[in-house]
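Handing you a structure now.
One protein chain omitted, others in place.
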Amino acid sequence: MQKRTLRAPFFVVNPKAYLYGEKALALAKVADQLAADFDVDILFTVQQVDAARIKNETAHLFITVQHLDGIQIGRGMGYILPEAVAEAGVTATFLNHAEHPMTVSELTTAVQRADELGILTIVCADSLTEAKAVASLNPDVMVCEPTELIGTGQTSDISYMEETNQAIRMINPTIKILQAAGISTVADVEKALLSGADGTGGTSGIVCADDPAAILTDMIHKVAEIKKEA
Amino acid sequence: MQKRTLRAPFFVVNPKAYLYGEKALALAKVADQLAADFDVDILFTVQQVDAARIKNETAHLFITVQHLDGIQIGRGMGYILPEAVAEAGVTATFLNHAEHPMTVSELTTAVQRADELGILTIVCADSLTEAKAVASLNPDVMVCEPTELIGTGQTSDISYMEETNQAIRMINPTIKILQAAGISTVADVEKALLSGADGTGGTSGIVCADDPAAILTDMIHKVAEIKKEA
Amino acid sequence: MQKRTLRAPFFVVNPKAYLYGEKALALAKVADQLAADFDVDILFTVQQVDAARIKNETAHLFITVQHLDGIQIGRGMGYILPEAVAEAGVTATFLNHAEHPMTVSELTTAVQRADELGILTIVCADSLTEAKAVASLNPDVMVCEPTELIGTGQTSDISYMEETNQAIRMINPTIKILQAAGISTVADVEKALLSGADGTGGTSGIVCADDPAAILTDMIHKVAEIKKEA
Partner (left out) sequence: MQKRTLRAPFFVVNPKAYLYGEKALALAKVADQLAADFDVDILFTVQQVDAARIKNETAHLFITVQHLDGIQIGRGMGYILPEAVAEAGVTATFLNHAEHPMTVSELTTAVQRADELGILTIVCADSLTEAKAVASLNPDVMVCEPTELIGTGQTSDISYMEETNQAIRMINPTIKILQAAGISTVADVEKALLSGADGTGGTSGIVCADDPAAILTDMIHKVAEIKKEA
C-alpha cells in the first residue's frame, strides 16, 4: 500500500490524552481548515476510539495514532492491530514515544507492519545515540526530544537540534525530522524550523492555551510563511 | 456514572485481533440480532478504532474494549484514555488478560477509573491465587482461565471451574464469573454455564469456524435455553 | 524450607543502588554489630552480586534482595532465580517496589516461589486499594508507601499509616507492616513505629547522611528503646 506523501515543513498537533471526543473533533476541524487555507500538511494525533470519526469529518489532515502494535491478525488481546487502524483511515503513527517506550523487537516489528500497510511512521528517540539506532530502521519521520524537556514548555537548544538533524541525515537523508520539544509559541515554531527540521508541532502549548484555535492558527501561519520562503 | 446492568447468563464474543473493520461489524450485527431475539446479554469486544462505529450500528450489544489504561486526562502518549472510550459508547472493558498483563498498580488504577466512568470491568486471572488477589479489587466480572488453555480449543475441567467459582464467591459473591477457556462447541457452552459460571464466550471457536454466524447462533440459542430453565 | 522468624519492631536498611561492593559491606558490618548489640532484627538490602559476600561477612542480618523473579529452574535468561538467591544465603526479598513494578501474575508467582524456598516476602503497594489486593497474597511483610513520597524525606502522615495498618490487619492480621516512606530522622522512626507498624527503615536518610553509621546507630537505638517498652 502506498503511503501518503508528507511535505515539509509540516506541523503536528498532538493532543495526547488532553483532548478526546467532541473537543478533539472541534480542534481537528480547526486544523483541517488551516491545512486547506495554508496548504500545509498537518498531522493530528487522536485517541484510538476517535480516529474513524475525525477521519470522516475532516478532509486534509494526516490522521495519526499515538501508538500501534506490530502484531499480526490473530491473537493479541488488547493490542492495536495495524490493519484495523489502516482500515479506519489512519495515515500515520507515532512509535516509541518517551511516555510509551517499546522494546527493540516491538519497535522493529511495528515499523515493518506499518510499512506493509502504508502507514507513515514517526519514531521517537530520546538521545543522539538512540536516534542513530532508530534511524537504521528507516522510519518516515524521526523525533529527537531530550526526554527531560517533554511537557516543560522549554525547547531543545538550537545546537542540540542541529546536531540531531545532522546525525540522522548522515545515516539516511530521506528521513524527515520533527523537532517538537516544548513548542509553545510562534517563536518556538520558527526556531525549530530554522534549525533545519522538516516539521514541528505541539501539545500542551496548544491544548492548554486559553484559545487553542488561535495559537494553532498563528503557528500554522508561521509554518506557511517559512514554507513560502523556502 | 451508572454502569449498565449485566444479566446472567451472558455471553462474550471476543474476536481479539482476528476481526476488525467491516468483518467485525458484520459479526457484531449478527450478535446484535441474536441479543434481541433471545433476550441474552452479549458483550462484543472490538479493536479500539472500531468501537464507535459498531456502537452506532448496533442496539443491544455491550460494546467492550479489550484493554484500557488507568490514566487521567493529560499526558500519556499512546495510552487508552478511559474518558475517550466512555464517550465513544463503550460499556465494558477487559483488563489484565494473559496476553496483556498489567502491573498490580496499573490494574488497580484502571479498575478505579473504569468504575468512575461507569465502564464494567472484566478482569482476568490465570491461577486461583491470582484470582483471589484480583477479586479484592471488586471487578464486575472475573475470568479464570488457566493460561495454558487459551486458544487451544480445550476447556478448563469442571472441577477447576467449580473451584474458582467458589473461591471468588467467598471473597465477593457479587462478582460475576466468566468461564471461557477454549469454548468451541455448544457442549462447551453448556458445560461452562452448568459449572455455575455467570457467563461464557469464545474467540477462535467462533471466528475461525467455517460459519461464525451459525456457530454463534447455536451458542446463543443454548445460553437462552439455560436462561429459561434457571 | 523454614523461613527465619522476623521479630517486631524490625528495621530495614535499604541502600537501593546507592551503595555496593566495599561500601555496602562496610555499612552492613555496622548494621550487623547494631543487630547484635541491641537485639533488633535488621534487614539489609543488597545488590544481587553483593549478597553472598555480605552474608559471609556478617552474622545477624537478614540479607535481603531488592527483587527476584518467580521463575523455575530452566530457561529465563537474565532473571533472578529464587533457588540461586536462597543458596547464596538470602533470607528475604522485596517485591513490587514502586520503582520495580510487577504484573499481577509475576507477583503472584514470585511470592509462591519465595514461600517454597523459605524466603521472607516484603511486598509493596502504593495505595490502600492496591494494599488490599496484595494482602490477599499473604506476604510476610507489606509496605504501604504513597509513591509520591519515595525519596523526598517526607513521611506519610500518621492517619495514612494508621489507615493502611488497619486495612491490612483486617484482611490478614499475621502480615507484618513496614512504614518506611521518607524516614530520615530518629523522630521519623519513632513516629512510624508508634503508628502501630511492625517495622520501619530508610534509604537516602541513611546512605546520603554525612555519617551513615552514626544516623543508623541512633535509629536502631530508638527501635531498641521502643522494643523494650512494648
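So that you can tell them apart, the chains are marked A, B and C in the order they are listed, and the count of residues begins at 1 in each.
Methods note: a residue touches a chain if its C-beta (ideal position, glycine included) is under 8 Å from a C-beta of that chain, and two chains touch if they have at least 3 such contacts.
The structure presented is a predicted model; accordingly, all values stated were derived computationally and were not measured.
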**Message:** Given that one chain is not shown, what are the shown chains it touches?
**Reply:** A, C
**Request:** Touching the absent chain in the whole complex: find that residue among A:105, A:159 or A:174.
**Result:** A:105
**Message:** Give me the chain C residues in contact with the hidden chain, please.
**Reply:** 14, 16-18, 20-22, 47-53, 65-67, 71-81, 83-85, 87-88, 90, 94, 97-100, 150-151, 203
**Fill in**
Those residues of chain A that touch the unshown chain are 96, 98, 101-108, 112, 125-127, 129-130, 132-137, 147, 171
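Here, only the chains that are shown with their structure count from here on.
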**Request:** Please give the intersection of the contact partners of chain B with those of chain C.
**Result:** none
**Fill in**
Taking mean C-alpha coords per chain and comparing to the overall C-alpha mean, nearest is chain B
**Fill in**
Separation of the C-alpha centres, chain B versus chain C, in whole Å, is 38
**Request:** Averaged over CA atoms, how far is the centre of chain A from the centre of chain C? Could you give it in whole Å?
**Result:** 44
**Prompt:** What whole-Å value do you get for the distance between chain A and chain B if each is reduced to the mean of its CA atoms?
**Reply:** 34
**Junction residues of chain C - those touching two or more other chains** = none
